[in-house]
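First up is the structure itself, then whatever we jot down about it.
Only one protein chain is missing from this complex, and each of the others stays in its spot.
Chain nomenclature is as follows: A, B and C, assigned in order of appearance, with residue numbering initiated at 1 for each chain independently.
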Amino acid sequence: MKQGRELPRLLVALVGGGAGSVIGSSHRLAMRLTERFDLVAGAFDVDAARGREFARSLHISEDRIYGNVESLIAAERKRPDPVDLVCVLTPNHTHFGIAKPLVEAGFNVMCEKPLTTRSEDAVTLADLVARKGTLFAMMYGYTGYPMVRHARDLIRSGRIGRIRLIHSEFSLGTPSTLQEDPQGHWRTKPGLSGESAVIGMVGTHALHLSTFVTGLELKEVSADCRTYVEGRLLEDNANMLLRFSEGATGMMWNSYVAAGTENGLRVRIYGETGGLEWNHVRPNELDLLTPGKPRQILTLASREPVPGMQGVSIAAVQPEGFVEAFANVYRDVADAIEARSRGDSCSAFPDITDGALGVRFVSAAIRSSRDNARWTRL
Amino acid sequence: MKQGRELPRLLVALVGGGAGSVIGSSHRLAMRLTERFDLVAGAFDVDAARGREFARSLHISEDRIYGNVESLIAAERKRPDPVDLVCVLTPNHTHFGIAKPLVEAGFNVMCEKPLTTRSEDAVTLADLVARKGTLFAMMYGYTGYPMVRHARDLIRSGRIGRIRLIHSEFSLGTPSTLQEDPQGHWRTKPGLSGESAVIGMVGTHALHLSTFVTGLELKEVSADCRTYVEGRLLEDNANMLLRFSEGATGMMWNSYVAAGTENGLRVRIYGETGGLEWNHVRPNELDLLTPGKPRQILTLASREPVPGMQGVSIAAVQPEGFVEAFANVYRDVADAIEARSRGDSCSAFPDITDGALGVRFVSAAIRSSRDNARWTRL
Amino acid sequence: MKQGRELPRLLVALVGGGAGSVIGSSHRLAMRLTERFDLVAGAFDVDAARGREFARSLHISEDRIYGNVESLIAAERKRPDPVDLVCVLTPNHTHFGIAKPLVEAGFNVMCEKPLTTRSEDAVTLADLVARKGTLFAMMYGYTGYPMVRHARDLIRSGRIGRIRLIHSEFSLGTPSTLQEDPQGHWRTKPGLSGESAVIGMVGTHALHLSTFVTGLELKEVSADCRTYVEGRLLEDNANMLLRFSEGATGMMWNSYVAAGTENGLRVRIYGETGGLEWNHVRPNELDLLTPGKPRQILTLASREPVPGMQGVSIAAVQPEGFVEAFANVYRDVADAIEARSRGDSCSAFPDITDGALGVRFVSAAIRSSRDNARWTRL
Partner (left out) sequence: MKQGRELPRLLVALVGGGAGSVIGSSHRLAMRLTERFDLVAGAFDVDAARGREFARSLHISEDRIYGNVESLIAAERKRPDPVDLVCVLTPNHTHFGIAKPLVEAGFNVMCEKPLTTRSEDAVTLADLVARKGTLFAMMYGYTGYPMVRHARDLIRSGRIGRIRLIHSEFSLGTPSTLQEDPQGHWRTKPGLSGESAVIGMVGTHALHLSTFVTGLELKEVSADCRTYVEGRLLEDNANMLLRFSEGATGMMWNSYVAAGTENGLRVRIYGETGGLEWNHVRPNELDLLTPGKPRQILTLASREPVPGMQGVSIAAVQPEGFVEAFANVYRDVADAIEARSRGDSCSAFPDITDGALGVRFVSAAIRSSRDNARWTRL
């Protein structure tokens, strides 16, 4: 782990991520793990009083506790020490309305996925970011796992040859009923979740993982969606065929009804001369397959060296978890912000292009499914 | 294991399965494990001299060593003790020509899969079997594994509720080159293998496993096939979407180019109230999933009792392998032959309907793929 | 698999292994799998009528069904075609009384373990076998697994360097009560089982596995035994320290009270330059460890080639089970009997030396435990 940096810490504000927010605490802890960010401001809650109470518990000073993003923008712009990054951790359907004024005002943004719930908003936002030249990161946290990054490095180095197959899945057994979703089934509610439930929520992760690791582009999707839980208005299962650039093909499975399974994010990639398999159940292992040879279980301590590339790791060769993966993404963001302040560029993090890809993927898959799984271009 | 049966043993002849045949030895050893069959006759080889030498090594008496199926039929019909079963273990494209005269002559047949390489031949044969009333079994050996049968029993008993999802795969990393196939790449040669390579060879197993365990019917397939190894004339990878009866959906993956993987037969089934996962890599384990509960690893010794049903097992609670699975199928065939001789009926084995289904599946999948993965009914 | 042997089959008699005997059926089926033995005679049961009925079910001819070993010996000696091998599958305490007259009469013997329940009997028998020059095999079946044999080959070839550590265990959760043993708790009854319960029954397997794979000798044992189930007269758990030749050390654990575990036979061996781990739960895998490199999962299909050595395998590269392992031992016995008939020698099977070692191990461990786990030489 990098240690002892002389640079001042980067200042951060959160929008959302208040009391009880699981994703909020993941972001906050991940930033703390990097030792490079200080959380100093925020509009943590739609309920301003509750947000203020929460902010105090985090020792945020009173003058940087805001009731909404507008007052945050107004006040931070005037400060001599405005925040370096604003994290947008609110429900899916509000991302666009919050992120847009932030970018317009010149703030760097870290946004939870999906970027937006409508394709046209994603395009608008991407154009805006390009015009303003601000940094816009997406939290696709799973690609922060060291063994996922090692998989990418092995592929880039040619270890498994030209890619032929990319099979991914992200399937869970919950929410298996309308009642089960503790936050009021917003995950399957059209207004809040967008036009898709499970593809938007977890399929976008599986796609980002696939493209991050292989470097290929998704070209077409054929999706067969179903709503198995009675009363739901959006799909809770999607079986999909995929076609990538350079002739690679694949399948993806997303589900909320894989009864009894937990976080089932998994990717398997096969090339001309080898294969790689990674499963989030055991995130610190990566299986490397070579024709005619025994399966190898790569770990942090027994990685296959890749010239000129190195994975990242918080805890040396000890098991790492979800928060460390997030932290790895945040370190890349910190590097990029510092590089920009020096006039350099650096973009080794999931950005608005990745975010917009996710939105286009959801849209294409839903259109495909409505047309009996017709092949649909992204 | 059942022991001490007073009945005389059933007499068997092989067609094919001569020197060097891996599948031949699996059948022979499986029959021996049942202790209910005696191999007494055969036309083991297209090379009659080599077949005779092999037959002698098995202590077959001279007068029951035949040069081809025609002379086998002619001679066995005249004997006071004709064989009770003829096993057809020849290459795919010869099954029809060999099985048809056997059925016409009234012999019971055990046939290797695929039943035929042309759909119309499968129909002809199925009609003939129906008319003649003979027994016609298919060797879908993987459904002989005790934990696969236990999965079927659990599903029948309602343990996982109404089935929603059936995901299966049978993928290998070989033959990964044209040269690698030791028997002259017949597995990927149109004339010998039929119109499909990998779907016919291994996809039919995955389908039989899926329908055997769930009791559902495959209705439609959407197949995206590719030939990744240069110079091959048939598909070596198939990504497929499936639709079953009663609203269940699924995906199937078949491959010869999953670089570095071995026999990757696997099925995962999810219903309203639970899931089941079985993987041929560890055939003596069955994972049972229940929402909100820990994953359970069922074994022969720790099965969940299913009223009125019982799995089969050769070696008590010790690990069992491929040959034992075949033997379980052969025991069911022995039961059925004996039941028929008593005027009873019994059909707990893969039969010509299962064989014909496999042929229809291959045909539908190949047609689908040629039409850009259009949904195609079986 | 070797096929097509011209030699006549070897004739076999069983003593014990009658109706309901699990071990009896394992031996019978294993011999059938080899295709090199014909079971033609036997004294299957202490209840002669029940034994006769069982023999008939196996199609044994009436004149070779015997009431006891004495009449078997008397009759077989007079025949022009006496049996080539007699298998002793009776309870532990009867092995000596049955095997001794067989050896005296010049018969080759396959004996279940433990060889005897008293050390002095083992010595007597070993001397007798040496004097008579007959073949005397022990069924230590676990060393018949292909991956166990591959482990031995790798060690012989120097793959993991000089051996330092040998850790083994064979622990079960049953019989966990006096009532649970279906055959009348003979496994924990002093008269029947000898002076030890769990060490004799399963520890001898773990020891044979350890010495078979490494080629080292056990020198000393320090055993801490306990009887945890109330009412038992023999130990049901043993924690042991071991010292082997050439400076290697190890630990062994044997248990009937490892609540909830099944057949827990496992061995882990570490040398100067690598390690090997094998677990009976997944008998078709062998883990190969190399310092600084990823763990490798060796299988039948992806073994590391060892010059001049080759594993054995019934079912090509398919999963194999317990009966196949037994069959591999029986094939070695068949090879040895045939070699002797040609005047050659061949001893690649567990023999009376291995059997006597097991008896000495049990005796030393029990004496050690009675003296507060004092180091005791074998």
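Rule of thumb we're sticking to: contacts are C-beta pairs under 8 Å (C-beta built on N, C-alpha and C of every residue); 3 or more make two chains touch, one makes a residue touch a chain.
Keep in mind it's a predicted model, so treat the numbers as computed, not measured.
S.K.: Tell me which of C:N92, C:T174 or C:S363 is the one touching the absent chain.
M.R.: Only one of C:N92, C:T174 or C:S363 touches the chain omitted from view, namely C:T174.
S.K.: Which of these touches the unseen chain: C:T34, C:S193 or C:S255?
M.R.: Of the candidates C:T34, C:S193 or C:S255, C:S255 is in touch with the missing chain.
S.K.: Could you tell which one of C:D224, C:E304 or C:E338 touches the chain left off the display?
M.R.: Residue touching the chain left out of view: C:D224.
S.K.: Which candidate, A:L233, A:A301 or A:A348, sits in contact with the chain we can't see?
M.R.: A:A301
S.K.: Could you tell me which of A:R243, A:H280, A:R331 or A:R360 touches the chain that is not displayed?
M.R.: A:H280
S.K.: On subunit B, where is the contact patch with the chain that was removed from view?
M.R.: 288, 292-299, 302-304
S.K.: Spell out the interface residues on subunit A facing the chain that's missing from view.
M.R.: Residues touching the hidden chain, for subunit A, are 1, 3-6, 9, 19-20, 22, 25-26, 28-29, 32-33, 35, 53-54, 56-59, 262-263, 280-284, 299, 301-302, 314-324.
S.K.: Residues of subunit C in contact with the chain that isn't shown?
M.R.: Within subunit C, the residues that touch the unshown chain are 160-161, 164-165, 167, 173-174, 176, 222, 224, 226, 228, 237, 239-241, 243, 247, 249-251, 253, 255, 257-261, 270-275, 288-291, 293, 295, 372-373, 375.
As a convention for this text, only the chains that are shown with their structure count from here on.
S.K.: Taking every chain's C-alpha mean, which one sits closest to the mean of all protein C-alpha atoms?
M.R.: Here the chain at the core of the arrangement is B.
S.K.: How big is the gap, in whole Å, between where the Cα atoms of subunit A centre and where those of subunit C centre?
M.R.: Centre-to-centre distance between subunit A and subunit C: 56 Å.
S.K.: Using mean CA coordinates as chain centres, what's the gap between subunit B and subunit C in Å?
M.R.: From the centre of subunit B to the centre of subunit C is 34 Å.
S.K.: Using mean C-alpha positions as chain centres, tell me how far subunit A is from subunit B in Å, no decimals.
M.R.: Roughly 44 Å separates the two chain centres.
S.K.: If I count partner chains per residue in subunit B, which residues reach a count of at least 2?
M.R.: Residue numbers touching two or more other chains: none in subunit B.
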